[in-house]
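The structure appears below as structure tokens.
With one protein chain removed, the remaining protein chains of the complex are shown where they sit.
Each chain carries a letter (A and B) given by its place in the written order, and its residues are counted from 1.
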Amino acid sequence: MPSTLIDPTLEGVARALTVHARRHGVLAENVANLETPGFHARDTDFRRALEAAFSTARAGEAAPHVETVREDTSVPPRADGNTVDLDLQMAQLSDNASRYGTLSRILAKRLALIRHGIEGAR
Amino acid sequence: MDPIRIVPGPQPLGGLEQPGGGAKAASAGGPAFGEVLADSLAQVNQLQTEADKAITELATGGPTTLHDTMLALEKADLSFRLMMQVRNKIVEAYQEVVRMQV
Partner (left out) sequence: MDLLSSTFAISASALRAERIRIDTVATNLANAHTTQTVEGGPYRRKTVLFAARALDEFGQMLDDLGRSARPAGVDVTDVVEDATPPRMVFDPGHPDANPEGYVAHPNVDPIVEMVDLQAATRAYEANVQVVNATRRMSDAALSIIG
């Protein structure tokens, strides 16, 4: 019965939230190491992971493997070898956080509707 | 309210365990209400256990995510509410049947 309560889309949303949460950690680390000599900025393979989150949920499959972390090679190293571009990181972080927030609220809303559907108008 | 037990455990089903209660409803056609309720109860128990586990993991700093914990709580809550609705309908139906017989 509960499997009809939580439809595949919502399961996909839950998995996507985890993808965003993991990316947040990696981006936070980049910002923390803004001034660390030799530190290379990294990012997760989140785009692929987001697609996989929804496609596996729709297909009723288990959650996909945890996505990989790769070095972000888009920024050339500074004199001390550090490749963290603060503006880029903050933009990515902001975007990622707002997607997390949006998905959370979508989930909350859908659950509220389900609850309303169960209890109905009294 | 005890903050940990947000979803109360499934208890108030005593009235429906009278023999014949489920059977009477079943004779009206469709799946036996007793079965539906038993399924519902099993799911509620399972989701409640998962929710408890999720809460404990979150509170003790285990590897978990906040959104998964919240979702586990909500699933347990929703399935419980659904079960209560099913129970209420069964009780109503039973009472109607009893009324008819008088």
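Quick note on the criterion: a contact is a pair of C-beta atoms (placed from the backbone, for glycine too) under 8 Å apart; a residue touches a chain by one contact, two chains touch by 3 or more.
Every value quoted in this text rests on a predicted model; they were computed, and no experiment measured them.
Visitor: When the whole complex is taken into account, which chains on show are touched by the absent chain?
Guide: Spelled out, the missing chain touches these shown chains: A, B.
Visitor: Have a look at A:Val26, A:Ala57 or A:Ile118 and name the one touching the chain we're not showing.
Guide: Of the candidates A:Val26, A:Ala57 or A:Ile118, A:Val26 is in touch with the missing chain.
Visitor: Hey, which chain A residues sit against the chain that's not shown?
Guide: Within chain A, the residues that touch the unshown chain are 17-18, 20-22, 24-29, 31-37, 39, 44, 66-69, 86, 89-90, 93-94, 97, 100-101, 104-105, 107-108, 111-112, 115.
Visitor: If the missing chain were put back, which residues of chain B would it touch?
Guide: Output for chain B: 58, 61-67, 69-71, 73-74, 77.
In this section, only the chains that are shown with their structure count from here on.
Visitor: Could you grab the centroid distance between chain A and chain B? Build each centroid from C-alpha atoms only and quote it in angstrom.
Guide: 33
Visitor: For the complex, give me every residue of chain A touching chain B.
Guide: 1-2, 5-6, 14, 17-18, 21, 104, 107, 111, 114-115, 118-120
Visitor: Quick one: which bits of chain B touch chain A in the complex? Just the residue numbers, please.
Guide: My answer: residues 39-40, 43, 47, 65, 67-68, 71, 74-75, 77-79, 81-82, 85.
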